[in-house]
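A protein chain is absent from this complex, but the other protein chains hold their places.
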């Protein structure tokens, strides 16, 4: 058993010191009926080679994104992550460290988190950010709960352009957490009027930009309207690379920005782990969920970093905490910070520009395909098309041709005729001209 | 240019300090005719994604060993290397360090080398080992040169069972370095009589065990005969895992043992980098080539390690050095040391046993195939078969069926009818029953 | 050498990536193109690699040395697991790819679920929770959903032992339960009589950690389970300490209704300086129907994902996280499980408990243990042995840092004064434990010999000495600002 260093001699010697006749005797407090006399009914131990083979056999049954023309987005995006990022996050001192509760020997993690918080604040155009959340979707519901606390109201207004999973999560928490949700219809046409729906009960308006269908919108008026009614504006961003090209939510008046940070630093990983970004205004800092890293000095007066304002947290406040979360996405946050440090100002801008160029060119190419209507005026690297057939069928047909064409809106918004033929398509810096041509050709064939 | 941190502003400021008008001006000592005015005719810089694509396109044109039934050996072997080995050798403190000439900040590398030297000495059954050579083949010629120095003779006797590349290298050095080589005929039958060829001029006898054709032999008598004539016995080992199962050369009387260490810690890598092991008796230490790490104490009296006996080396001795080598295979030696530490006594023994079992079973299976004659009585994880057709053709035909069947002896020993139909076949712990069955089936078909 | 912030190292015009120029295209940003810069620093790749290498060198991880952090189960993180999670067939697949193109991924989830169910003796598991606390939420929501389905939504009181992790009461409160604490006995267990006295028609559940946070097994667990069930409530078990019993005791056999499993504790997915975690929740028959979306099921030899509350999943209580959960952690955990197998996991809990008892037995004479052994996988000490020395639990723990160790957990559980909670885990060898025991012994002796000042000054050998946490909280500086920006902000 390669991970277990005790030898039989060790065990015997240790039991003698303890004064116990056997290891089993140490389990005497467990009710006898529940004490098993031997291993459960599962396979016995296996070496690396064997485990590798078993898992690789499963992995090989999947189509990896890098092996085919790939246009799937809708909340997770396929980007190129520089090799040094993955090397650095695997360094044992980062990978195998715990939450930095002992700051004297965790300045590495802590300084990274301080850099992360600064990066997120800059990207989103907000004052302050926390040290990350599980992912964008859970950050979103935390933002709604925070808005409820701040406004002491309990009605959240969700845009129909919000990612359906994000909306479902808020609805689940509302149902069991005692608040109300008003949700718009799927806003694929970009015509939604949220301002009219804000009232004196509204704690927050939650919009996504670019929205689930890829559309961009200026949120300035919405922010003003929300503020006029005493509500907060929460902006969700699922493609954080977009912030290298478009006006940040903070400049449009957002009170809380939540984002999925996966695009920077993390792979697709079939949906997780990702990293949730959470930023707000200075005045709301003490209502924020999640960890915060702050600057301070040590006993010698040197600058150092610690986790701070933990009086908001569950391990101190118990049932009065702002959230029950006690883990962040430290390693993904580290990957985010390193990747964004490599990009820097010029790299991020250029990356965003490449993404937009790819999507823009793809939209132009698709516009010429019979049976495809591009529903796009303003977008970043993702847009929606209306097909002449149900999108789910088309996607399945293209998958059979080893083209991953995008996400049928119906997968996330079922039982809604209006979205049945809608396909959400993403392009990134990884998308080649050959990929685009394959999609065009594939669609022509399938829609013919 | 992602690896180059100077900005244009930096360059201007630095030139001002230097007092030079331009970077070009710093090259004024280069004859004007040889100073280019712009980049050479090669592609311009490229990002990670693009470089990855270009190289992956080349990689994809090769058949990777892990994707097919694989029986290729003959000096390099496909083994499973635990994941932690590759992780650890990539740690920057190991990977990006230099030769440990500053021992105060290189104790990591130095202690590893000390452990490595000990492991090699134990494995080979010798007194002392150096801190590694380029690979087994270059270690072999260094051993011959060392024997020439020790005996002050200049005739090396090479077994016909020595790997042909190793023999060619010795012959090349002999031709240009002023010594003589006597080489036996390919010893696939195991009938070679080297003892009769040793005379008073012979500096050394070089034998391989298991030999190029996979055969094992007891070398005790040969050692005695060599010693009786004042010659040294050099034993080459190309499959170091065999030392977990068979009597080590040191116990059979070897004076110098050289080995290819690739099997432990390193992948196949199309032939390199590998790691050469070099071990000898205490009395010859000062005639050894290569680096040596030794134990000592520091200014506080604590145990520490340094490179030592460097008076043998080129950077001190210049034209009087024992060898011109000034690099070892540090990183591969590190991988070797880590992998062997993971294996330990039990693991190495078990690994060797698995290898022998695989080869033994494969030999038994092949014995039943028409047109295949197994030329094997005593072997470790590799043996030779005589086919009813030229082996090169058979291998090519099987490669077309995605079976890598082994090495035709004729590839390394051309223009020799006696070996034309010989195929050298290896099996390791990675060889599955399905692989063996595929080979049997493939051979039946091709030889039918 | 000090390591500046990246913002203090950056220069305009430098970049750590090379990206090609964008091809010709029509901008379609609808007037939302960013006007100002972002304000990110420019660094080249060598600088970035060195910066984060050097920062890592200021960290302590399991790979650096012994990390006996009680309640956190910091065990060896095998690199095989990292490698497996990076196979393109796992790492490079999108959660919304057609289900036909991710059959292997779903098979992995299904296999992991099978292992979790078998190890816990429970019929169902919800895979999506992102971490332990998220799993708690999942379990408690499932209980709430079940109560509502039974028409007993009025049950809002949740019983939580005083020694519980802070997340237990926090979780209960988030979804509107009220928390009612249960006192502990002198033996460090739930006071059974007090517990029974609190039962009533408004009780929704008990949340119990077992082994509990004192490192002790709740021997009355079957009685507790029976009592809560009889009273119409559910038994939530906090699985944080599952490592003590994994492979030997199945929570399902103890009457548990739901339990979250910290994959990053019990099954060794790396903690990564704060996450990511993964907290699947096993559920009893009574709760299984309410498990959140998505559900992975096998039908006609093909895996399907139920993503809506319809059909078989019609009672699902909703959704807790986008997509399928922490897949990367699933791969690592399954690799760990396959490596150990049923026999290895049996040994895991045995060795974990043996190691803890060895530490407890070896130090009982110089330190003070509040409870009689045997303990489970953690050895708990209180601060009576420091009485009158002027050395606090904190000082004592900080002194360990200079000796090359990560401190144990301090001041938790709250029910013990000045608690020191040591969890060695099964991946430490006896040589390491003996050195550690020797160090603790010598520290305890030094404390008693009057070396208080030395302790107050610890740690001395670290990149930073004790940090001023009060200052940090009083005047929060939570991000870097360009010189001058702070002044502006202060206006």
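Letters are used for the chains, namely A, B and C, taken in the order the chains are written, and counting of residues starts over at 1 for each.
Here, contacts are C-beta pairs under 8 Å (C-beta built on N, C-alpha and C of every residue); 3 or more make two chains touch, one makes a residue touch a chain.
All values reported here derive from a predicted model rather than from experimental measurement.
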item	value
Neighbouring displayed chains - absent chain, whole complex	A, B, C
Those residues of subunit A which, in the complete complex, touch the missing chain	1-5, 7-10, 45-48, 50, 82-84, 86-87, 92
Those residues of subunit C which, in the complete complex, touch the missing chain	1, 9, 11, 14, 18, 44-47, 49-50, 53-54, 57, 62-65, 75-76, 78-79, 339, 403-404, 427-429, 431
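To be clear about the criterion, only the chains that are shown with their structure count from here on.
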item	value
Distance between chain centroids, defined by C-alpha means - subunit A, subunit C (Å)	19
Separation of subunit B from subunit C, taking each centre as the mean of its C-alpha atoms, in whole Å	46
Whole-Å separation of chain centres (CA-atom averages), subunit A against subunit B	47
Contacts with two or more other chains, residues of subunit C listed in rising order	12-17, 19-20, 43, 45, 49, 53, 78, 80, 82-83
Sequence positions of subunit A contacting 2 or more other chains	2, 48, 52, 82, 87, 90-92, 342, 429
